[in-house]
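Quick notes on the structure that follows.
Removed: one protein chain of the complex. Kept in place: all other protein chains.
Note that the chains are named A and B in the order they appear, and that numbering of residues resets to 1 at the start of each chain.
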Amino acid sequence: MLQVSNLSVARGGKILLHDVSFSVEPGQALVLRGANGIGKTSLLRCIAGLQTPTSGKILVPETVAYAAHANGLKGQLSVFENLKFWADIYGGPRPDVALNSYSLENFAYQPAANLSAGQQRRLGLARMLVTGCRLWVLDEPTVSLDVQNVALFYKVLKAHLQGGGAAVLATHIDFQLSAESLDLTSYIASLNMSSSAFEEALE
Amino acid sequence: MNSTSKSKHLWNLFWKLANPKVFMGWSGRWLPWLSWLTVLLLGSGLIWGFFFTPDDIRQGSTVKIIYLHVPAALMAINGYLLMFIGSLMWLIRRQHVSVLAAKAAAPVGMTMTLIALATGAIWGQPMWGTYWVWDPRLTSFLIMFLFYAGYIALWAAIDDDDTAADLTSVLALVGSVFALLSRYAVLFWNQGLHQGTTVSLTDGTKQENISNVFFLPLLLAMVGFGLLFLTLLLIGTRTELRMRRLKVLEVRERMQ
Partner (left out) sequence: MIQLFARDIRLAVRSGGGFGLALIFFLIVVVLIPLGLSSDQSALALVAPGVLWLGALLACLLSLDRIFGLDYEDGSLDLLATSPLPLEAVYIAKAAAHWLTTGLPLALAAPVLGVLLNLSFDAGKVMCFSLLLGTPALSLIGAFGATLTLGVKRGGLLLSLLVLPLYVPTLIFGARAVHSASLGQPFDVPLIMVLAISLGAVAILPFASGAALRINLR
């Protein structure tokens, strides 16, 4: 479903990761590991299509559901309206199932601004379900979730995988789910690599 | 047949200059010559024009400001054109020299616009009895000044160099369309006092509207301003390239 080959990823003109290759099949989740600042977010942004890699190839399905650090919620809209909006944009399913999966049904008609940080995060994750996309790209999905809600997230993710979906996640904490993991430490680009076109002009 | 191969050769040379290293080498070799030629032509043109031409029958000695006014106005427009072409080339071919040349052209062109406006105002006072009139040509130049200011401000505001290069180029392209549109809008708005174009190189067959006594030094001053523009442009582009190199080196140093 997702195929990444010989990818190089840069941030701020500096190549972070070099020659990364992996693939994710339907029913599979891949966890990207590595210290802060190693380039997990940049790699995920490349997969989501927000950033162009400096070299290499990414093969993805036409639409990808992407969840970043920011949830992208509108505080003035209700929880239901927030999900409904994304469901309409993606042409995905109605929000009811998504609300139930993350036990948000009691807040459905409250403004999203009233939710706690953990609840907002759950709403952000529930957005994935209404996109109807098979590939999820998740950047630190469990941030600000307590133990119970992390378990809830695992349950939803498992169901997604069993339904033939796939996911790429970035996290620096332990991930208690039977998933493939890829340690990015071995792909750290060497010091002298720079994505700058001025390299050739250096005397 | 020979000429086509020669023009092809020149064309290749032109694109080679887009390589920063080739550009630095080439411009470094030519810059001293170009600078001296500028001093020579501009100096002689201005001295000839200011001190060795007769006064105009109607305008008196005030006419002599033409030797600054017309060439500066010409270069102001050329600067804008260059900014447009440099930006377009960057968006198509992604070669840094072109966008840095566009960046370097902006302040020079803006200064030329300012010179044209200031000399125009000084000339306007004895001619029209006022420093400023909202004449289409003057207004267009003032608007062009604002476009230059916006372009330069956008460059200054964005931290990431490549993002700045891309966004300023998009602005330069869209801005040019609107600048052209403004020109027509301004003509529609007011027909104006400004005399028609005094100097025309293409209309040689028509009756001469300026006598040779004034025309030759003016031509010299125009060529001199052109060379001045080119010299400043090369210096500016070289400075920009060096600044970018410096940044690369700094990033490297931090990594080690």
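The definition used in the following text is that contacts are C-beta pairs under 8 Å (C-beta built on N, C-alpha and C of every residue); 3 or more make two chains touch, one makes a residue touch a chain.
Here the structure is a predicted model, which means the values were calculated and not measured.
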| item | value |
| --- | --- |
| Per the touch definition above, residue among B:38, B:78 or B:182 touching the missing chain | B:182 |
| Per the touch definition above, residue among A:35, A:59 or A:89 touching the missing chain | A:89 |
| Candidates B:107, B:150 or B:226 - the one touching the absent chain | B:150 |
| Touching the absent chain when the full complex is considered, from A:27, A:49, A:93 or A:164 | A:49 |
| For chain A, the residues touching the chain missing from this view | 45, 48-52, 62-74, 76-77, 81, 85-86, 88-91, 127, 131 |
| Chain not shown, touching residues in chain B | 143, 146-147, 149-150, 153-154, 157-158, 160, 163, 166-167, 170-171, 173-175, 177-179, 181-182, 184-186, 188-189 |
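Going forward, only the chains that are shown with their structure count from here on.
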| item | value |
| --- | --- |
| Whole-Å separation of chain centres (CA-atom averages), chain A against chain B | 49 |
| Footprint of chain A on chain B - complex, ascending | 19-21, 24, 94, 96, 160-162, 241, 244-245, 247-249, 251-252, 255-256 |
| Touching residues (chain side chain A, partner chain B) in the complex | 12-14, 191-192, 194, 196-203 |
